[in-house]
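If you scroll down you'll find the structure; I have some questions about it.
Left out: one protein chain. Kept in place: all the others.
Note that the chains take the letters A and B in the order they are written out, and that residue 1 is the start of every chain.
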Amino acid sequence: MAEVLLAAKAVAKHFGGVKALRDVSLSIREGEIYGLIGPNGAGKTTFFNCMTGLYIPDGGGFDFAGAPLKADAPHQAAERGIARTFQNIRLFANMTALENVMVGRHVRTAAGVLGAMFQNRATRAEEAAIRQRAEDLLHYVRIEDRADDLAKNLSYGDQRRLEIARALATEPKLLCLDEPAAGMNATETEELRDLIEGIRRDGTTILLIEHDVKLVMGLCDRVAVLDYGALVIEDVPAVVQKDQRVIEAYLGA
Amino acid sequence: MSKWLNPRSAFGIALIAAALIALPFVAAMGGQAWVRILNFAILYVFLALGLNIVVGFAGLLDLGYIAFYAVGAYTYALLASPHFGLHWPFWVILPIGAAVACFFGVLLGSPTLKLRGDYLAIVTLGFGEIVRIFLNNLNAPINVTNGPQGITLIDTVAFGDFRFSGTSQVLGVSLSGPQKYYFLLVALAIFVIIINLRLQNSRIGRAWQAIREDEIAAKAIGINTRNLKLLAFAMGASFGGVAGGVFSAMQGFVSPESFSLIESIMILAMVVLGGMGHIPGVILGAVLLSILPEVLRYGVGPLQMALFGKMLIDPESLRMLIFGLALVLVMRFKPAGLWPSPERKRELSEKRAGAV
Partner (left out) sequence: MKRHRKVPFLHVAVDLPKMDIFLQQIINGLVQGSIYALVALGYTMVYGIMGLINFAHGEVVMIGTLVTITVATTLIKAGMPVAVAGLAGLSSAVLVCMALGWGLERIAYRPLRNAPRLTPLITAIGMSIVLQNVAMIVWGRNYLTFPHLLPKVNFEFAGAHFTAIQVMIVVVSGLTMAGLVLLVYRTKLGMAMRATAQNPQVASLMGVNSNRVISAAFVIGSALGALAGVMVGTYYEIAHYQMGFMLGLKAFTAAVLGGIGNLAGAMAGGILLGIIEALGAGYIGDLTGGFLGSHYQDIFAFIVLIVVLMFKPSGLFGEKTGDRA
């Protein structure tokens, strides 16, 4: 069995009196596509935000690649190898597609102010490498012909792809996608599915939050279900699909 | 950035260089006062580009920028005047001034940079006032700043025996004091322009832009937003410190009066009015806003005399009135500044079209 890449240990988060996460524990193994599903307001995005350091959990914590993740330090999460996309796409709207991906290289590059001022050989080489890598990634998600367009002028589907490319630019071990198929039509969803599978084949573990149950069940190796902030089940899709509690969570109430 | 210039831009650069060299001689025909005005315009270009790093690049609203200028000016004044009997050389003090200003920048920035925009604005504004009030009052019980009288007889810039005050012969050309300072200032301004340009197209510059666009997304891709903001703040402060040192040496005199809030506001106005974040725009804004009041100073009185045969309105207030109106009108008809970056202009026109 593959090693555990990310382990959530009794993660709890509440907003005022609302318990958004109730001691959620789950583990994501290296190399898998892991689905996190649940009805609206079940706590999926909250879980994401805790993991990527945007929220500070009120209890519990995360282990990532064998060491604890520091809470409240989003930039460190990225440095450790966790990259994410956002449910409501957050691109740098007035930067070009290429620049968006180039910024993504920030955490894996080093040039500082002095380098920028003096434009020494190392800085110039690094800058060229950043550009090259960004172009490659745009090609990888197949929007290379939109490289010089401002991010906000891209179509919805292309924006989703660009956000993934930007996340990949940080060289993540774990790529977290928050509802990447939202608002996509059948063809686009199919293309997205190919893209995600490709990324996994290239060695990146994927955590997928998704509403599209069909997509999740077809794509994921294992699936966890959240309901009212609590973990209902964590298992392979075939088992999850037949679980009575899951069916109730989706159909009941 | 191509290493080889095409003929057209090479010609353009040659033209600009020729103009820059000719300018102080042309201005001198109208009297040395005009050369001094020119010098201040370039000093403001320097200051505005320093502030542009903070406001234009990193998107931090700083209303107390003049405080760093003041710190640099007083550092120079104290280390090169009879006040303490110290006469350190220019090239030693300037870096010290930059470092002291940078220290103050970090001191102010590290606890306050997490504040959101308008709160940061008022905190920096308050800081500027605190610095000014201290400069005004630190003449007792120990006389550090000499209070409202300020510090006089500050050493001029000198490299060895070559002094920047008084007239001297350089390569067979007779240069007045202000003209010599002009060339020093132009050199400094070119330096800060190059730094601005290089920063903008660098890893750091992109990270700043990302923070400005969407701070949360910037954090999520691993940008340490706090450190980068602090970096912008410290850099801006250092440039302010350098400008202050040059100001001190050029004037030979500093007093707290030169560092009032209105000065901070003027520099911010230069950045915004010119076209925030766009280097040519910022330069234009600085030149216009520093020269316009002077042109008005000399123009408004005679114009009234010519039109009405007498002084109807106090020229000093009329000049400021026109200046204020100019600010309002430019913002009304060019909301992104006189010369915004192409992207910013597009952004604004799209927003307009969308808003209906």
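Here, a contact is a pair of C-beta atoms (placed from the backbone, for glycine too) under 8 Å apart; a residue touches a chain by one contact, two chains touch by 3 or more.
Small disclaimer: the values here were computed from a predicted structure and weren't measured.
Note on the undisplayed chain: of the listed residues B:28, B:94, B:207 or B:276, the one touching it is B:276.
Taking the complete complex into account, B:133 is the one of B:33, B:86 or B:133 that touches the chain left out. Among B:32, B:112, B:152 or B:304, the one in contact with the hidden chain is B:112. Taking the complete complex into account, residues 55, 61, 111-112, 114-119, 121-123, 125-127, 129-130, 133-134, 136-137, 140-141, 215-216, 261, 265, 268-269, 272-273, 276, 313-314, 317-318, 320-321, 323-328, 331-332, 335-336, 344, 348, 351-352, 355 of chain B touch the chain not shown.
Just so we're on the same page, only the chains that are shown with their structure count from here on.
For the pair chain A and chain B, the distance between mean C-alpha positions equals 43 Å.
Residues of chain B that touch chain A in their complex: 194-195, 198-199, 202-207, 209-210, 213-214, 216-225, 231, 235, 343-344, 346-347. Touching chain B in their complex are the following residues of chain A: 52-54, 74-79, 83-84, 86, 90-95, 99, 102-107, 109, 111-113, 115-117, 119, 123, 126-127, 130, 150, 166-167, 169-170.
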